[in-house]
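Left out: one protein chain. Kept in place: all the others.
Moving on, here comes subunit A:
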Amino acid sequence: MTTPSPIIDIRGLSLAYERDGRRTEILSALDLAVPRGQFLVIVGESGVGKSTLLRVLIDLAKPSGGTVTLDTDPATRTPMALVFQDARLLPWRRVIDNIAFGLERHGLAKSERRERAAAMLKLVGLSDLAGRWPHQLSGGQRQRIAIARALAVEPEVLLMDEPFSALDSFTREGLQDEIQRIKAQTGKTVLFVTHDIDEAVYLADRVVVLAGSPGRIAADVSIALPRPRQRRDAALVEAARHLRAELSRRSAEL
């Protein structure tokens, strides 16, 4: 039996930088294979290299060793798109043009870009806000627009860097449900970084725990619970408890 090749295959990835003659290792000898269509959540304390991993994948940071192999369609202009923690909308663009931003590299006519942006706006349920400026939006709306902007370029992998951590808990729960709905609707592979274990088990098909300095994979747990999930579901609570125990055991070891 052959397993399908992973959409992202990371082998021996390490990242270190040198400052004032001191070498700091962020990631070391990391192996991670992400199957197509998986909702993979990476958890870990701050400073463990979770965000760095996403930044390497989207080519905002250069690894010092190892390989990243992508099995994406070569015709895709933007195989991966990133949602930042702080939405980072461009304040001088209206909502619709923020969503169309990444498409400006795809050689589409303006009307076509607008059309696709409008479809994405609809997907995140904010069609009324097309003509607004970013400063007129709430934090949750801004983050939804950032998600729409990332999806607009039709990436095969959606990278999300603690996208909901700056939001109030009510908005956060709404967006957690939203991203699951979008994931189900689009079938994208999602790499989602968070430091919130409850969020991780609620969203994930699989949770990878990064721990230590430099960051290594401390646990790799699959969450095979059916969706939609209940937040207070006993199995979820148990999975979270197990992860917490694992995390504290590993941090004590490392």
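One rule holds in what follows: a contact is a pair of C-beta atoms (placed from the backbone, for glycine too) under 8 Å apart; a residue touches a chain by one contact, two chains touch by 3 or more; residues count from 1.
We adopt the following convention: contacts and distances are computed from a predicted model.
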**Prompt:** UniProt name of the unshown chain, from "ABC transporter permease", "Heme exporter protein C", "YeeE/YedE family protein" or "Carbon-monoxide dehydrogenase large subunit"?
**Reply:** "ABC transporter permease"
**Request:** Return the single residue from A:81, A:126 or A:157 that touches the missing chain.
**Result:** A:81
**Request:** Could you tell which one of A:16, A:33, A:58 or A:166 touches the chain left off the display?
**Result:** A:58
**Asked** Of the residues in subunit A, which ones touch the absent chain?
**Response** 58-60, 77-78, 81-82, 84, 86, 88, 90-94, 101-102, 104-105, 133-135, 153
